[in-house]
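Every protein chain of the complex appears in place save one, which is left out.
For reference, chains read A, B and C in written order, and residue numbers begin at 1 within each chain.
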Amino acid sequence: MTERNISIEAADRTAVEDQQVEIVERKGIGHPDSISDGIAESVSRALSNLYLDRVGKVLHYNTDETQLVAGEAAPAFGGGEVVEPIYLLIVGRATKKYDGERLPVDSVALEAARDYLNEHIPELEFGTDIVVDVKLGEGSGDLQDVFGEESVQVPMANDTSFGVGHAPLTETEEIVLNVERELNSTYADENPHLGPDVKVMGKREGDEIDITVAAAMIDSYVADIQEYKEAVASVEEFAGEVARGYTDREVNVAVNTADDYDEGSIYLTVTGTSAEQGDDGSVGRGNRANGLITPNRPMSMEATSGKNPVNHIGKIYNLLSTDIAETVVDEVDGIRDLQIRLLSQIGRPIDEPHVADAKIVTDEGVVLSDIEADVEAIVDDRLANVTDITRQAIDGDLTTF
Amino acid sequence: MTERNISIEAADRTAVEDQQVEIVERKGIGHPDSISDGIAESVSRALSNLYLDRVGKVLHYNTDETQLVAGEAAPAFGGGEVVEPIYLLIVGRATKKYDGERLPVDSVALEAARDYLNEHIPELEFGTDIVVDVKLGEGSGDLQDVFGEESVQVPMANDTSFGVGHAPLTETEEIVLNVERELNSTYADENPHLGPDVKVMGKREGDEIDITVAAAMIDSYVADIQEYKEAVASVEEFAGEVARGYTDREVNVAVNTADDYDEGSIYLTVTGTSAEQGDDGSVGRGNRANGLITPNRPMSMEATSGKNPVNHIGKIYNLLSTDIAETVVDEVDGIRDLQIRLLSQIGRPIDEPHVADAKIVTDEGVVLSDIEADVEAIVDDRLANVTDITRQAIDGDLTTF
Amino acid sequence: MTERNISIEAADRTAVEDQQVEIVERKGIGHPDSISDGIAESVSRALSNLYLDRVGKVLHYNTDETQLVAGEAAPAFGGGEVVEPIYLLIVGRATKKYDGERLPVDSVALEAARDYLNEHIPELEFGTDIVVDVKLGEGSGDLQDVFGEESVQVPMANDTSFGVGHAPLTETEEIVLNVERELNSTYADENPHLGPDVKVMGKREGDEIDITVAAAMIDSYVADIQEYKEAVASVEEFAGEVARGYTDREVNVAVNTADDYDEGSIYLTVTGTSAEQGDDGSVGRGNRANGLITPNRPMSMEATSGKNPVNHIGKIYNLLSTDIAETVVDEVDGIRDLQIRLLSQIGRPIDEPHVADAKIVTDEGVVLSDIEADVEAIVDDRLANVTDITRQAIDGDLTTF
Partner (left out) sequence: MTERNISIEAADRTAVEDQQVEIVERKGIGHPDSISDGIAESVSRALSNLYLDRVGKVLHYNTDETQLVAGEAAPAFGGGEVVEPIYLLIVGRATKKYDGERLPVDSVALEAARDYLNEHIPELEFGTDIVVDVKLGEGSGDLQDVFGEESVQVPMANDTSFGVGHAPLTETEEIVLNVERELNSTYADENPHLGPDVKVMGKREGDEIDITVAAAMIDSYVADIQEYKEAVASVEEFAGEVARGYTDREVNVAVNTADDYDEGSIYLTVTGTSAEQGDDGSVGRGNRANGLITPNRPMSMEATSGKNPVNHIGKIYNLLSTDIAETVVDEVDGIRDLQIRLLSQIGRPIDEPHVADAKIVTDEGVVLSDIEADVEAIVDDRLANVTDITRQAIDGDLTTF
């Protein structure tokens, strides 16, 4: 035990990579839950920046509760239409008045949502395909000066909160994460028929990996059923290539398995997201802070997106534990599976957690004691620089879902 | 009495122009009540056109209930900001399904509102300065085929409804109407400091006319208090010129009389409408169908804006009676004051009203019997062509507020 | 002219009672527009009382913008159900903080709406048949101390506003007003099949008066079509009796004329109001301050319900002019038709109007000059006691619709 209560120990279990059955899921950027996460986080960043601009420090706020109510759409080859708009309600608390000045938090929140949607769900017309409203209750302006332009303090923990991070990703995790990311960037840039609502499910049994992709196609870029089938085949081929870049195991890819051509039931959308037709969404219901849902690993229930990155310990510890795990694995060789867990201590600065434990499965031939000191040094250093996490979150350098 | 129950008689009162005290008011295009009227009517037109496009006839709808909830703003010389967005709820009924097809009435309503606002209140950012939501209950699709692409029938009256129109406008009425219109077109085109929320009140006592203008100035075009004073003076001068074009009576113009320079209380806005700061609005609370509020004349309480122009008798009769009055006065000389009143007869086609009476004050030296036949012929003709009103309303050729 | 600018003159027109055609309408207590008026006014009274209780004076507020969005219902003989609840939004401004204390204006507004609905539309289940929400923007707390527990001042006019009142009511007006009131009290107490949404339209041509009643029947008290027909006949008989108590003219009464028994289309409701099925409503769209819509008489467009009775001149002048007219006619004999008009003067106390004119049609054989002094004395006295109106409005002793 160090001053920061850092503990390094061998994991009492097999590495996830070596377990018999592994399940991994990622809800892509256009999934209704991810849209909620994305807007909540971009509203949070916008408010942080508003406060820094106007009063020189981040005031009290929390915007981790966006609710999306699905619309109804009538997709059609060549281009259909939204018939009932999506409704999205931004929920949270924010400081609206400081030093006698009114702060335009509602307008800023709406602008952040608009900009986020325009960038990430471009086929969705803001204000007509989706109505965005906002209910931000008044928070108090009396947050201590912990994160300002001129000075930054380490905040105190006022709650027992918990964060957990893992590294390295398993092959299946890498595949699930990167299939979605590559589809939504490299592939989509060239293939406008692919909408951002790409859900990827990975299942590994032994050495066989099944990747199931649900990909929302955009009707205005798909002329007929033949083009639709080609689009599905093209996504399948691309996903397979990405996947095989991360593993030598056998990989099977299936796309839009719920389609039923006989019944004319296919995954065709007007806007590229299932939010247009019956799929509601909200914050914290999808991906964890590392972008994945990993039932094989301990997860925090805490919603990371939208929380105030200055003083919300749950958010900071989730991001920090992930960051520590990744840094350790980057810098220290011989680790097959690493879990970092941080538990706050009420009334202490958050760089002095109650527990900071690293559970390690080493590579064959590596002894824990050989790397223990290196790991501890990194954990100690990252904890010491905990406020970097706040800065990065505000700057948008960390993803939260 | 004719078949159409047309009655022409002398008015049992003095012409409004000759009454001792006259009061006239107009809420300009940017007033919260007028914004509500304008959106309700543009939503109505958009739905009529949607139905004509999709199913060849106008289906059942009614959108005469827009509610605007004011926002909060922090105007400042050189440019302030909206801090709490305006909320606007489009309310009504519309047919959402016809012959198995879903009709995008909500999306179309939102688009109509967006387009209307962008055109008429351009400084108001749709979706961030104002949140527009929609609640259109489901109407039935079984309206008889009264107004379609291929055939048009005269609808039956199913209610006792009443419309009233007047002509010619008195000098004071002309002044109030045209001061607002000229300010919001000729003047505003050259002077961006003037916002669309221009309210004009006219009061005539004997031969003295007082015109009071409340004009919302737009802060980004006003650098300081000096420029504000110049803007006020400039509006005053312009309004005076317009007014004096309609009368030889004495005219006094006062602009923004509630300003208090000592207390720094002036009519400065961010967006050009008082809806940004505390002034709510709704349909049917402001101008009547002829664009004016005229307590010296009988008025219909019926909201004209937003109603279905195919079968809403109140709307049709208000527009038609105004149209008849104007036509008569255009074509028949010697009329000092004319009031046309239409009263429907349940169960009869609306071109056969229960009462269609014209009350006339003739010019000195003119005898009613000399013009009676001409007046009656025009009333008869306009009634016979009642469906023209529907067409013009759908095409936007008639103003409703 | 007196100090209060009181002017008494002969009307330049025939008494309404003697005009050839007269139209009068009243939307009963359960009509969607009246529900909106009633809630707006009861919220207003509740806020006045809240402020008086908590801070000893009425603070700034205005709640004259309730919007009702109709629901959908499935009435059935013996008892049906609401399938889509009504939505009602209370809109306005209110002072939420005073001297550091938070004032529960939103909760109080909701309670007022609940209590009002429970009393007047008892079959409507609050919270499930109707969802009531509230959006009260923040008003400023800096209203001058004009109406408090300990001192009451006459407020200044800050706007050009106008009120108009009439007395006595014509026979047709008396009939329309009292048919609704008696149906909704005496009759309904004994006959639970009658809902509060009773709309009465009166039309007089010469000496023949047609009364048309639209009466919402409540399905749980109507077992079958036979009972429905009996209920209609019973309402018709009752209304006829009431009507004939006010006139010797010929009276024809028709109830639920839009019913079509062949098509099974009757006016049957679950809750006693058409708001349950497609009829939206909002404040200021129905009855004027005297409870009637009277196109034969000058009317103010100003919504009276929901406005702040301390300082809203439009409300005060509408109530006061009606009160003056009624008092004059009560106390002075020989008046066949009286119109009182009040016009405010910006910057002057509201008991010193710019114009206070009485236009009188005397009874045959009565000369205006004989009663002029009496009338003027009453007008002067009522103006002097203008703050009584505020008190009575707060206490609920004045109806506003």
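The criterion applied here is as follows: a residue touches a chain if its C-beta (ideal position, glycine included) is under 8 Å from a C-beta of that chain, and two chains touch if they have at least 3 such contacts.
The shown structure was predicted, so the numbers you read here are calculated from the model rather than taken from an experiment.
**Q** What are the shown chains that the omitted chain is in contact with?
**A** Looking at the complete complex, the unshown chain comes into contact with A, C.
**Q** Check each of C:11, C:39, C:134 or C:201 against the chain that is not shown and name the one that touches it.
**A** C:134
**Q** Out of C:13, C:114 or C:348, which residue would touch the omitted chain in the full complex?
**A** Final answer for the missing-chain contact: C:114.
**Q** Considering the whole complex, which of A:76, A:223 or A:346 touches the chain not shown?
**A** In the complete complex, the chain left out is touched by residue A:346.
**Q** Pick out which of A:167, A:303, A:350 or A:371 touches the chain that's been left out of the picture.
**A** A:303
**Q** Please give every residue of chain C in contact with the chain that is not shown.
**A** 72, 74, 81-85, 87, 96, 102-107, 110-111, 114, 126-129, 131-134
**Q** Spell out the interface residues on chain A facing the chain that's missing from view.
**A** 9, 12-14, 19-21, 23, 62, 64-65, 67, 69-72, 84, 87, 89, 91-93, 135, 137-139, 158-160, 162, 164, 201, 203, 205, 212, 257-258, 278, 280-286, 288, 293, 295-301, 303, 341, 343, 346, 354-355, 357
Here is the rule we use: only the chains that are shown with their structure count from here on.
**Q** Since chain B and chain C are copies that touch, just let me know if over half of their interface numbering is common to both, same, or not, different.
**A** Over half of the interface numbering overlaps between copies: same.
**Q** Could you tell me which chain lies farthest from chain A when each chain's centre is the average position of its Cα atoms?
**A** C
**Q** Need the central chain here, defined by C-alpha centroid distance to the all-chain C-alpha centroid.
**A** If one averages C-alpha positions chain by chain, the most central is B.
**Q** Centre to centre, by mean C-alpha position, how many angstrom separate chain A and chain B?
**A** Chain A and chain B have C-alpha centres separated by 51 Å.
**Q** Between chain A and chain C, what distance separates the C-alpha centroids? Give it in angstrom.
**A** 56
**Q** Centroid from C-alpha atoms only, then distance chain B to chain C, rounded to Å. What do you get?
**A** That gives a centre separation of 25 Å.
**Q** What are the residues of chain B that contact at least two other chains?
**A** Within chain B, residues 72, 84, 87 contact more than one other chain.
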